[in-house]
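Every protein chain of the complex appears in place save one, which is left out.
What follows is chain A.
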Amino acid sequence: MTNTKIVSPKQDILYMVILSAVVLTMPIWLQPFGAAYPDLMQKFMIFGIFAIGYNILFGLTGYLSFGHAAFLGVGSYTAVWSFKLLSMNVIPALIFGTVLSGLFALAIGFVSLRRSGIYFSILTLAFAQMSYNLAYSVLTPITNGETGLQLTQGDARILDRAAGIQADASLPTPNLFGIEGIGYSGFYICAALMLISFFIYLRIFRSPFGLKLRAIKSNQSRMGYTGYNTRPYLMTAFVISGMYAGLAGSLLAVTDPLAGAERMQWTASGEIVLITILGGVGTLIGPLLGAGVIKYFENILSAFNDTVLVNAFSFLPDWLANGVASVLGLFVGDGWHLTLGLVFMLIVIFLPGGIMEGINRLWRLVSNRSSSSAEDKEKEQPSTKEA
């Protein structure tokens, strides 16, 4: 759960190398799980970025924001506008999406961070719902309301036209100097950005700044009597996490150039809280795991339908197969949220530290067993509190 050791930068480089290897080989090792298709892997990366950014706020400072989907939405809209007005190149889209979300976070944080605890959560929720409703009403000229913001043939794309790139009959796709933002290349763009984001996030965790954020979570009033003005620290964490969300939102638009207001709804804000808690609040890698697990099950379980289930149980007598299928049918397909809810309840009750706590417990169990059999191996099992 907690990082009580001061870690050397060398260990962190090793950490990054391992993580990069795992992430970049995903198209291979995800195959047996049926998850190696680009759309899903892009989601893993994008929601991974969203979750680690959220963890900088929630995991380090303990401030529970219920409005982070607003930043995701702002990122998406900005990116699509960048595609429409400037260029189909993803770089301006990502930069504008991230920066604008950061500015938006600055404004919301300025008001919300005057309160803490439940009042802070409610304020962020109120702002996000406000943004959601505005996107459907007053801001329709910018957001295109219920239809969602889409690319059209007639878009200006000033930079592209100046560079002599003409759109042919079909709609252009976002690209990084010719590398398309969809399919496997899209996944690698997302993966590269996720790794860069993770590296910055790791540095924040390991910095005096990160330590101070954790001290705020631990005892905020002590921080005051110790000479710290906590507001600017919280503000910085809030804006950074808003920028991460904005980057994630822009990437959603890169992989699918379309932005709708539903991305800002409170359920989307709730999902990121869920992801972070499921993975392990305040742990380094937990939020990434949480994002992976939730997006995986969302895709796999919701793809099941009654026919698939009946076929799966066709070895049973008909009446029994139908019975089993209709009971299980409650938990899959559209009903997969029921499964998610149950899993979430179990996690919160039995593993409040999320998946990471489960992994740490298992690790301790295994290392205790092996150290009793082989004493000399003891030195090879450093504290597991690391991750």
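Everything below uses one rule, namely that a residue touches a chain if its C-beta (ideal position, glycine included) is under 8 Å from a C-beta of that chain, and two chains touch if they have at least 3 such contacts; residues count from 1.
We adopt the following convention: contacts and distances are computed from a predicted model.
Enquirer: So which of "ABC transporter ATP-binding protein", "Na+/H+ antiporter subunit A", "PET hydrolase/cutinase-like domain-containing protein" or "Alpha-D-ribose 1-methylphosphonate 5-phosphate C-P lyase" is the UniProt name of the chain that got left out?
Expert: In UniProt, the chain that is not shown appears as "ABC transporter ATP-binding protein".
Enquirer: If the hidden chain were put back, which of A:85, A:99 or A:204 would touch it?
Expert: From the options A:85, A:99 or A:204, the contact with the absent chain belongs to A:204.
Enquirer: Taking the entire complex into account, which one of A:19, A:215 or A:332 touches the absent chain?
Expert: Final answer for the missing-chain contact: A:215.
Enquirer: Any idea which of A:228, A:296, A:313 or A:331 touches the chain not displayed?
Expert: Final answer for the missing-chain contact: A:228.
Enquirer: Since one chain has been left out of the picture, which residues of chain A touch it in the full complex?
Expert: 2, 4-9, 200, 203-204, 206-212, 214-215, 217-219, 221-230, 232-233, 236, 240
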